[in-house]
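Accompanying notes for the structure given below.
Heads up, one of the protein chains got dropped from this complex, but the rest are sitting where they should.
Going by the order they are written in, the chains are A and B; count residues from 1 in each one.
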Amino acid sequence: MELAIHNIIGEKLQTLLGDQYEGKHLEYDFMVYHIHKSKIAEALELLKTDADLNFHFLTTLCASHFPENKGAEFVMMYQLHNMYQNVRIRIKTQLPENELSLPSITQLWPSANWMERQEYDFFGINFEGHPDLRRILNMDEMNYFPLRKEYRMEDAGRDDKDDKFFGR
Amino acid sequence: MVDIKPEYKPEGLEGAGYFATTLSKAVGLARANSLWPLPFATSCCGIEFMATMASHYDLARFGSERLSFSPRQADLLMVMGTISKKLGPVLRQVYEQMAEPKWVLSMGACASTGGIFDTYSVLQGIDRIMPVDVYIPGCPPRPEQVLEGILKIQELAKNEDIRRRHSPEYKAMLANYGLE
Partner (left out) sequence: MPIPFDASNLLSPAQIRQAEWDALGYNTINLGPTHPATHGIFQNILQMDGEIIRHAEPTIGYIHRAFEKLAEHRPYNQIAPITDRLNYCSSPINNMGWHMTVEKLIGCQVPKRADYMRVIIMELSRIADHIICTTIIGQDTGATTGFLYFFQMREKIYEIFEGLCGARLTTNIGRIGGMEREFTQDVWKKLETFMTEFPVALAEFRDLVERNRIFMDRTINCGPISADRALAYGFTGPNLRAAGIDYDVRVAQPYSSYEDFDFAIPVGANGDTYDRFMVRIEEMVESFSIIQQAMSKMPEGPIHADVPAFYLPEKQEVYSKMEALIYHFKIVMGEMDVPKGEVYHAVEGGNGELGFYLISDGGRTPYRLHFRRPCFIFYQAYPEMITGTMLSDAILTLSSLNVIAGELDA
């Protein structure tokens, strides 16, 4: 792994964001950068447009739910890729449950459109400025966000699964 | 002259130059060997159905090579693959559009019971929304199993009374599913 570019990224993020840049650490083969949620759009824009960094490809993004972690129940992850230098990084930001909103990055990467819709569908994260924030995989009529930890995997309305047969 | 022996012949009276049987049997014979399937292929099972249709297994040997993509002309609805709750109404509409007589073949574990996908989004078996004639187990079933499923449907078609679809029992069964 080339550490030089990671130092540059760290410095540039530090100058742009100041305190909102919350450090980096190595997680297996990925360098993970922690950024405060208020500055996530600026940080991603810098990473994409800066000529030295040039993270031009959004590999994926996803949210995850940690209900025990009070004050930061949701974590949003973005994975960027610089194909020229073949460097991948991961950006993470934490979201409290009562303020579930992030700026949409569809302006930077059109591919984020459906990915953000999917995370809205699963977790209910509100992406501000998204052109069409509706459910994408589930039915529009669904009234909960199924991937949150408090919801069961099975359909809540099932009556044919008698617990006594399943030993639960 | 070649002595032609039909593989299947319904029961009936036979003599020199004639063969008499019931109308149901004669109609059933015709129906059974020219089933037009409507492939409602959603996922993995659809790929196995493609293998069944292709040259190696050759569904055409059983008179079902003419796929009818319009429900109006189809006799057999082949439901292959996972049916989610979002897709359920679509499938039901397709079924309602088909003209009688119609048969339904549920191919694979997902269509029959929901399979391994016991989740919030998957319909746990299409028999919750429509009557099913033949289930093919497997995830996905082998093409041989699909062929056997079609043969079972043919068996049903051969032995069906032509008045069955007008009987009160049949109507009551449809009413169970909320169909008319």
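Things worth noting here:
Please note the rule applied: a residue touches a chain if its C-beta (ideal position, glycine included) is under 8 Å from a C-beta of that chain, and two chains touch if they have at least 3 such contacts.
Note that the structure is predicted; figures quoted are calculated from it, not measured.
The missing chain, though absent from the display, is touched by one residue of A:Pro96, A:Pro110 or A:Gly129; that residue is A:Pro110. The set of subunit A residues touching the chain not shown comprises 27-30, 56-60, 62, 64-65, 77, 79, 83, 86, 88, 90, 109-111, 113-115, 118, 122, 124, 131-132, 134-141, 143-147, 153.
The set of subunit B residues touching the chain not shown comprises 40-44, 46-48, 50-51, 54-56, 67, 69, 81-84, 86-87, 90, 94, 116-122, 139-140, 142.
Following the convention adopted for this analysis, only the chains that are shown with their structure count from here on.
Residues 137-139, 146, 151-156, 158, 160 of subunit A touch subunit B in their complex.
Those residues of subunit B that touch subunit A in the shared complex are 85-86, 118-121, 124.
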